[in-house]
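Structure in structure tokens, see below.
Note that one protein chain is taken out, while the other chains of the complex remain in position.
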Amino acid sequence: MLIVMKPSATEADVGRVADRVRSLGFTPHPIPGAERVAIGITGNKGPIDPVAFDDLPGIAETIRVSQPWKLVSREVKAEDTLVDLGDGVVLGGPRILVMAGPCSVESREQLFEAARAVKAAGATLLRGGAYKPRTSPYEFQGLAEEGLKLLAEAREATGLKVVTEVMDSETLPMVAEYADMLQIGARNMQNFSLLRKVAATGKAVLLKRGPSSTLKEWLMAAEYLLAGGNYRVALCERGIRTFETMTRNTLDLNAVPVLKQLTHLPVVVDPSHGIGLRAHVPAMARAGVAAGADALIVEVHPRPEKALSDGQQSLTPAEFGALMAQVRVIAGALGRPV
Amino acid sequence: MLIVMKPSATEADVGRVADRVRSLGFTPHPIPGAERVAIGITGNKGPIDPVAFDDLPGIAETIRVSQPWKLVSREVKAEDTLVDLGDGVVLGGPRILVMAGPCSVESREQLFEAARAVKAAGATLLRGGAYKPRTSPYEFQGLAEEGLKLLAEAREATGLKVVTEVMDSETLPMVAEYADMLQIGARNMQNFSLLRKVAATGKAVLLKRGPSSTLKEWLMAAEYLLAGGNYRVALCERGIRTFETMTRNTLDLNAVPVLKQLTHLPVVVDPSHGIGLRAHVPAMARAGVAAGADALIVEVHPRPEKALSDGQQSLTPAEFGALMAQVRVIAGALGRPV
Amino acid sequence: MLIVMKPSATEADVGRVADRVRSLGFTPHPIPGAERVAIGITGNKGPIDPVAFDDLPGIAETIRVSQPWKLVSREVKAEDTLVDLGDGVVLGGPRILVMAGPCSVESREQLFEAARAVKAAGATLLRGGAYKPRTSPYEFQGLAEEGLKLLAEAREATGLKVVTEVMDSETLPMVAEYADMLQIGARNMQNFSLLRKVAATGKAVLLKRGPSSTLKEWLMAAEYLLAGGNYRVALCERGIRTFETMTRNTLDLNAVPVLKQLTHLPVVVDPSHGIGLRAHVPAMARAGVAAGADALIVEVHPRPEKALSDGQQSLTPAEFGALMAQVRVIAGALGRPV
Partner (left out) sequence: MLIVMKPSATEADVGRVADRVRSLGFTPHPIPGAERVAIGITGNKGPIDPVAFDDLPGIAETIRVSQPWKLVSREVKAEDTLVDLGDGVVLGGPRILVMAGPCSVESREQLFEAARAVKAAGATLLRGGAYKPRTSPYEFQGLAEEGLKLLAEAREATGLKVVTEVMDSETLPMVAEYADMLQIGARNMQNFSLLRKVAATGKAVLLKRGPSSTLKEWLMAAEYLLAGGNYRVALCERGIRTFETMTRNTLDLNAVPVLKQLTHLPVVVDPSHGIGLRAHVPAMARAGVAAGADALIVEVHPRPEKALSDGQQSLTPAEFGALMAQVRVIAGALGRPV
């Protein structure tokens, strides 16, 4: 259930409602809103009788939440969530953001070359992995803290915000220290222990969809983050696993309009992992924006043919520049700046 | 193998090459081209030694075809195939076509209302099923010839071309008499007997992708049509089957750029079956155009809530008008008229 | 709805019930039973009020059928359907049948060698394709009528019953003339025109599961056959399409117990197409029997390495003999003869 407070409700009114929720054995979740506060209730098995709150002042209305996901639902929060990354970089508003950079941080030279190129082309976030989840234990596993330091230096040099993956709780404090936004990778989407700890950092989170995750499971994974007190969450579609083998994954753009209807969280599209073929990344980036994505995340490498990971799907800086031009045209047609 | 003739080659030159191919035990396929003729060769198990043609005049070059699909391949025919439906309606050129209409032809009133609405909004083809493949034998199976006659009347009344599904060889002659373009439905994509007979009609064909067809299998099904002498073929992506249940199918827009690279045939996108949810058809239509589709096929019904089939994914005429406005904006951004 | 007649009901009683069903605008389906007749009703949109039959004699009870499939349901017919192929060969009873033979009929020598070997090892049906649905138009398409004649000769020589695929209505009369059991291939499972015509022949049918068919869709396809008056139907699991590429398909043995609960039709397992790897066919055959299959269908070729189709999954006669020994052991453990 959701309790929506009147705009005139005081902090004490909100506190009394929260106390009442607790006294019933449930958990109150005050939800930030532009004009008024709402309080989500979780922990109940069946519906709660709203009469239990009838005597409390400041309540505008009570809303039954019909889906298993609660705090991520548009039923509970109708307006779009804005994830503010500072310095005017806001994810979820009218402006379409572009996150770009190499799959893995490989060297200062590689990272800076990529960072300067994507900055020049109009990206606002720098992506790059310092810890890499690899199918094989014998493949390049990332530069670890050295990679994080290089990302921080590249941020200093370019003004780009940094989004990078966190793989486990041991390295979480270190990654959180360097990153502006923490990426939870597809393989960790249902690593619930990690979700809880990432929630506790309060850092902005980019939650990638698991390769065979249903939309419901994905929303429930995001629910772990919001239930942990962290509303600064964006969802990133990066391709699902199907029977098709000609593409690396099957970028599921159907997810974009469905999610925009179901949840207030921003939706990001990753055309690089999604289709996994350099030649086709621009077409899928255009399609992602046309479908309603709030941001793109794109792999760019100065020399893709020498990349230590994902070279076959990384764009050159020149290709990325051309993609940005196409993205601007589509976004412009929808009335959104890039 | 493909033998490309010189622009100056005579009909006799082409005939001699075809004879030589036959004398080697293979099948020659003369392929129409704007400036010069090419001859595809099929029936060989391994590579053919080009030396076998060295003594024949008029040959510009011989090209080895590396894929299992031959006649549909861009290796064999680089320029886009234009499927000319008459009266200036050409599929595969710069103009993005829109095919629209009800899932099933239900009545004269319903069909004409839909036809006039989609014509007014800018569609150039009328879709509508007279023979319906239904999962259950107890569901509405279509009006049969009565439906075809209504489609022909609606064509007369509106000037729209007619695309409609053919389900079997028994009804093929009748459907071919009324239709401008024959649709082969998803469930029949690998009905090879039907493919061969449809090829023989010479009618334009809209070949839908089977729900679990790989891109390779789909191209091979189209190869049946071209090998049967019919080059007037378009491919229609209409959603694949995945684990996701929140959408009816998973519209696989990744197929669009991959196909545009592999084949010269036009690519059509069906957002209605693809996502199967009325509210989200416009987003997927926009995304399809942005991904590079040459045409859209959209279900429109005057009263979707009363439709005998697919009501939940059919747009009202008003919704279709709004969709057309969005499609024009995206197409315009790509420099393509609608 | 299902109307179950008393054991004492007369033919006239049954006729009156059928007339009443028709007078209500629905279709009656008298269903064969060992002790009493039942009448399925289809064509209704919602539930039928049983009171409409209250005045008719001979009715034992009326049963509401809750599933979209009717005539194939165990709700409608509790006892197992026995498909009698003559000469004591009965599919669906205690005895586990084995159908075996080459993928394609290639020559008299090949077929007879295979037939004699599988007969000697204990098979009771000979499988072999005369019409082959092939992904590529350039692959071997079968010997057509010549193949059918060879199958009939092999039947004469060995006493094996013949099961072979029918691909279209044009060749149906000819195939039906030669075959004891008509196979509808996976790609044609939802070729509803073909299903209706095959039903009308009254021939026993082996309905293969489409590669991405849900169990519901498969049962509905079988419903087309029963609604067409043909109850001599068996369902054949042959592997579904998943993301796994190391096996040709994913043999879905989960289907076996689920189907045995939902329907009275016999269930057959095809380990050859299911896993597609010769070395592993015996393990999947054993597992199929252990899961409750009523029959197996296995590809056997005298020289798999020279087969014109499916050689990689065909057993040699010696391997088939070893498989039969294993199958007998598992079947024996379940108290079923082979």
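Worth pointing out:
Chains here go by letter, A, B and C, matching the order in which they are written, and residues are numbered from 1 within each.
The rule is simple: contacts are C-beta pairs under 8 Å (C-beta built on N, C-alpha and C of every residue); 3 or more make two chains touch, one makes a residue touch a chain.
Treat the numbers as computed from the prediction; the structure is a model and nothing was measured.
The chain omitted from view is touched by exactly one of C:Ala12, C:Ala78, C:Ala120 or C:Val258, namely C:Val258.
From the options A:Val4, A:Leu125, A:Met167 or A:Val258, the residue with contact to the chain not on display is A:Met167.
Note on the undisplayed chain: of the listed residues C:Leu82, C:Ala200, C:Ala283 or C:Ala322, the one touching it is C:Ala283. By the touch definition given at the top, subunit B reaches the unshown chain through residues 212, 241-243, 245.
For subunit A, the list of residues touching the undisplayed chain reads 42-43, 68, 70, 133-138, 167-170, 187-188, 190-194, 211-212, 216-217, 220, 223-224, 227-228, 241.
Seen from subunit C, the chain kept out of the figure touches residues 212, 214-216, 240, 242-247, 250-254, 256-258, 261, 274-275, 277, 279-280, 283-284, 286-292, 329-330, 332-334.
We take it that only the chains that are shown with their structure count from here on.
Graph distance from subunit B to subunit C, where chains that touch are one step apart, equals 1. Each chain's centre was taken as the mean of its CA atoms, and the one lying most distant from subunit B is A. Of all chains shown, B has the CA centroid lying nearest to the centroid of every protein CA atom. Centre-to-centre spacing of subunit A and subunit B amounts to 38 Å, using the average Cα coordinate of each chain.
Work out the mean CA point of subunit A and of subunit C, and you get 49 Å between them. The multi-chain contact residues of subunit B, meaning those touching 2 or more other chains, are 212, 216.
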